[in-house]
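Encoded as structure tokens, here's the structure I'll be asking about.
For this view, one protein chain was removed and the others were kept in their places.
So, subunit A:
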């Protein structure tokens, strides 16, 4: 993470700005390289998103929720059966849920906001 920023800046690949809303509801605005997965972007920017299987479509811990209107405009590829299989096991599944490891950042992602789902039981309610 630290130390890679300077080499990144030198690369020609385009950057866009993406917002993450983390588990606690806090917003982080980060720079994302076009072509990277949202899981990579989260990891590179210390966004609190797990990726237990490291992007191999074997868990649901990089589950992200898109805003419905933004998802519509982004025209993402439909999720594969394998991605849907994993999403079936995710917490807080919504219609706009996707796995961060399967979503590659495109230029059209400029300014979008994705949320890390809150866990089921909110301990602050105790």
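Just so it is clear, a residue touches a chain if its C-beta (ideal position, glycine included) is under 8 Å from a C-beta of that chain, and two chains touch if they have at least 3 such contacts; residues count from 1.
The rule is simple: contacts and distances are computed from a predicted model.
In the listed set "Geranylgeranyl transferase type-2 subunit beta", "NADPH:adrenodoxin oxidoreductase, mitochondrial", "AP complex subunit sigma" or "Rab GDP dissociation inhibitor", the entry agreeing with the UniProt name of the missing subunit chain is "NADPH:adrenodoxin oxidoreductase, mitochondrial".
Among A:16, A:90 or A:114, only A:90 touches the chain left out of the display.
When the full complex is taken into account, the listed residue touching the unshown chain is A:60, out of A:37, A:60, A:102 or A:115.
Residues of subunit A that touch the chain left out of view are 23, 48, 50, 52-54, 56-61, 63, 81-82, 84-86, 88-91, 93, 119-121, 123, 126.
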